[in-house]
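With one protein chain removed, the remaining protein chains of the complex are shown where they sit.
So that you can tell them apart, the chains are marked A, B and C in the order they are listed, and the count of residues begins at 1 in each.
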Amino acid sequence: MSMKRYVAVRTIQTAVLLMLILTFLFMLFRLIPGSIADQMIFQGASPEAVAAFEEQWGLNDPLHVQYYHYLVNMAQLDPGTSLHYRKPVLDYVKLKMFNTFILVAPGVTAGYLLGTSLGTIMGIKRDSLLEKYGIFPIVGVGTTPSFFLAIIGVIIFAGWLGLVPTSGMITPQVALEMGEDAPWWKIYTTGDFLWHYVLPFSVIAIKYMYEPLLIMRTSVVEMAGQDFLHYHKLTGLPKARWIRHLGKHAIIPIITFYPISLGRAISGLVLIEIVFNWPGIGNALVEAVLQSDYPVIQFVFFLTAAFVVVGNYVVDIVYGMIDPRISIAD
Amino acid sequence: MTEPLLEFRDVTIQYQTNRGPVTAVSGASFSIEPGEFSGLVGESGSGKSTLVKSVIGGLDSNGEVTAGKILYKGEEIQDYTEEELNEKIRWKEISYIPQSSMNSLDPLQRVSEQAVEIASVHSDLSKSEALERFKELFEIVGLSPDRIDDYPHQFSGGMQQRAITALALFLDPALIIADEPTTALDVIMQDQIFKYLDRVKANTDTSMLLITHDISVVFESCEQIAVLHGGQVCESGSVEDIYRNPTHPYSILLQRAFPDIRYPDRKLEIIEGHPPEQLGEVTECSFVERCPWAVDACYENAPPLENVSESEQNHQSACFRNDETHALKGELTELAGLTDGGEPNE
Amino acid sequence: MEVNPMNETPVLEIRNLEKYFTRKGGFLDSLFGSSKEPIRAVDDVSLALDQNEVQGIIGESGCGKSTLLKTVIGLTDPTGGDIFYKGKPLSEFSKRDWKEFRKNVQIIFQNPFESLDPKFTVRESLIEPLKIHDIEYSEERIHDALDRVQLNPPQKYLDRLPKQLSGGEKQRVSIARAIIVEPDVILADEPVSMLDVSTQAAILRLLSDLTEELGLSMLYISHDLSTVSDICDLIHVMYLGRVVETAPTNQILGQPRHPYSQALIDAIPIPDPFSDRPRTALDGSPPSPEELEAGCRFKDRCPERMPRCDTAPKKVETDPDQFTACHLHYEESDSRPNTEAALQGGNTQ
Partner (left out) sequence: MSLEVGGIRSLKDRFLIRDVLSGLRRLMDDRPAKLAMGYLSVMLVLAVIGPHIAPYPYDKILFSEAGQILRAQPPSLAHPLGTTSTGQDVLSRMIYGVRPTMITGLLGGLIIVTLGGMVGITAGYLGGQTDNVLMRITDFIYSIPLIPFAIVLVGVFGIDFFVTIFIIGGILWRGSARVLRSKVLQIKQRPYILMTKASGASTPYIILKHIVPNVGSMVILFFAMGIGYAIIAQAGLAFVGVSNPFIPSWGVMIRNAYRSGLVADAWWWSLPPGLLISTTVLSAIMLGRRFEVLSGQTDDAMLEMG
């Protein structure tokens, strides 16, 4: 299969998958007991607001027309207005997304880097003490729910040692002092933010180190047994160079596993955000569910699913470029 | 006689397992002279692969040369560390053609890149010199030189085997160890590879140690042969001597187990059983359970390698009944109904 | 199914069998405008196997011999031609005929290490075909089957799992499994190629003895002419999906007429340091079956290449009972119109 064809296939598959998710969401929210309009009025919306809402989503139209409106709105990234906050969902969610991103991207990346390097060492130094006993705490972390890991962190570092705050992203005082006019990114540059950031970041890094570590360890062991690496060793490559070869191959499963891991990270992240009361989309989702804020639920859920799907797509393309067996037709 | 290029002296190799030490090779001795092609023959479980791995350091981590010496140009190399092997032996002196050539090239790297890397580690060749040299070798092994930049998956199995052979010849080694280089190939492809190896033999001083289960290939392509069974060298000598006058019961039977296309009606010999797995020290002839002529003595001691006759140089056999084998062979001919046509040059 | 008492009908006959693999062309292929030629794995192969006859099919890996076998046994459907069992075409088989056929035609595969279910004991592996074919059986029948393949005493082997058997023993169990239902035909797919040479001869002799004792017919597939010479009566040489030459064993070994058969025989190593056999004159490897040109498939590697080779050669009787598909062996005037379909071999007898 040529690279062109490979990309085309994956692109179409991804587009279909996104459509499927959208459709699934559409159907899900049409199954909700009671009409959304009732719910809005119950929450104190004005009749005009209800009418506007129904207008935007075409709620009084037949189902296929509704579906059409729904797709158009989603495609234009216009997921409507939050029922609870009375402002456009996108505006409300934008900042939350950033908060999540700034926590999860560095956290998961750090976990991946740590896990991959530790896994490589363990795979190469088999039968060493590190390999034999080092695996226990790692597996322990893997089998501990992420939120509990976060709680342990809070108990030890915030409660007993008092090194960091128990929750939040910034001390309200600090935010207030900055004033209304400060640009939105200002708070991320403060020391106070960093102080709040350390613990959740570390918890995520530790939690997401476990899988790449195990995969890399297995992969290194497996790869070291491959004929071509054995051959390369016998050609007399110095150890460091040989390990570089090994690493290049052993890392492939890590790359292919990344989207699955990312999906799980997003899933588990919701819980970590709640423990630390971090104002990200995880918290927003739970809040929206508790307030029956359907436009927000719908959009946030779509975002998380789309993130996984698109992540998967990107990784597959990258993988295709790395491996000449895919990118070079024979 | 000159100093042998590579010499095994009473080499014993054991693997540590949780059932105790398993002896893969016990007391094996034989040598390779400079410029010579030498064949090491044995069926699976004979220890032939273990023996060659011990030379270039490919033994599994639980394997070890527990006794004896391996001498390369007179220097003991059995205790070399990885670094020493890299520095002194691998590719500069001894190169290697692995059994699984199909999977031995890095699938993510162009073949030429792999060659350049080897050159940069072991020689002073510049990149362009290395590529030039690699192109020449591609030609020698019958590949088109403009394909050096291909990826391995763009080659067929036979072509990958040739590319691997080109890499083995790359730095003009004194010795090439080829571990079943053609087992996975069809006959025509196998013959093509040997055609190019013949060319190497004619044009260079390179020696070769050919490991194979196929005695025909050794008879055709090598000057010396060693027959291995259950970790012991049964018999060694020139291919002519062993062909004409096989002395160890295993070589006698093995030779007759091979079909000869010239005599399609000849009945083939069957050797019952398998080479044993040896736990601990080996204190008997490893062929004893399969040997039709075993006597009590064969169970009590491992027979030493001894010269077979005054007239045949270097022809050695490890059997307590060396002197009787001519009579025994006669018995066999009768048993198997071997036609006289199967024994030319007697 | 009726059996011809005169045995004039071959037990198994293949007529102009074709197996083409169409490569999956989907929506995307039409998008990129790449329509692909089918892979012609088996192309116009005919043969007839009489009772108690052993025929060999010889060719290099990728020549289509394994596909041929899988098609004959019904694991994949042919795309052209037909297979006849005792005179009846498979395409007209009723359910009962199929049952009968599947009992009477048994297969033995190449890899003894994967031929037996690792979770089944020897006894269970042997009972299974009997159960599938609703054959009543007794302990004796199982013992008898193991006896026949020289696994003695049977009690020693009955309760073993495959991992407790050696390669040769496994292959013997596979054979026992095949003969336990008392078939007419055995299809053997390189059954000894993965065994040590000391065991090879034993298995070959066993197969040879069994076909004689039980009156079996056998189609034996191999890449190695030297091992089959003893066992086969007739040999078909196959190259890239086509049979290029058919002849009795001694005849083909002594006087191969097709240049490819010649090359195959010439490349076999001889266990004799004095033989001075010249190395093969052939270069390169067979072209990919995906991109075949018209005409003789061997032409690009053939030392005897002529302009005529661009048309497909027809099969002619070059010697008594020896059929060769090569332009060297007949005059141009003999040739019928050169469409491939019209050029059939006369090898069905």
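One rule holds for everything that comes next: a contact is a pair of C-beta atoms (placed from the backbone, for glycine too) under 8 Å apart; a residue touches a chain by one contact, two chains touch by 3 or more.
Predicted, not measured: the structure shown is a model, and the values here were computed from it.
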Touching the missing chain are A, C
Pick from C:18, C:50, C:82 or C:124: which residue touches the chain that isn't shown?
C:124
Residue of A:130, A:152 or A:321 in touch with the missing chain, whole complex considered
A:152
Contacting the left-out chain: of C:19, C:65, C:86 or C:103, that is C:103
Name, in rising order, the residues on chain C that touch the hidden chain in the full complex.
70, 73-75, 98-99, 102-103, 105-107, 109-111, 114-119, 123-125, 127-129, 131-133, 136-139, 174, 177, 181
In the complete complex, the non-displayed chain touches which residues of chain A?
13, 17, 20-21, 24, 28, 32-33, 139-140, 143-148, 151-152, 154-155, 158-160, 166, 211, 214-215, 218, 257, 260, 263-264, 266-268, 270-271, 274-275, 282, 285-286, 289-290, 292, 297, 300-301, 304-305, 308-309, 312
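The criterion applied here is as follows: only the chains that are shown with their structure count from here on.
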Among the chains, which is located farthest from chain C on the basis of C-alpha centroids?
A
Counting in whole Å, what is the centre-to-centre distance of chain A and chain B, each centre being its mean C-alpha position?
56
Chain B and chain C have mean C-alpha positions lying a whole-number Å distance apart equal to 33
For chain C, residues that touch 2 or more chains besides their own:
none
In the complex of these two chains, what residues of chain B are touching chain C?
43-44, 142, 156, 158-159, 186-192, 194-195, 198, 213-217, 219-220, 239-240, 243, 253-255, 257-262, 264-265, 267-272, 274, 344-345
Chain B partner contacts - residues on chain C that touch it in the complex:
60-61, 166, 196-202, 204-205, 223-227, 229-230, 249-250, 253, 263-275, 277, 279-280, 282-285
Provide the residue numbers of chain A that touch chain B in the complex, in ascending order.
127, 226-239, 241, 245, 248-249, 322-325, 328, 330
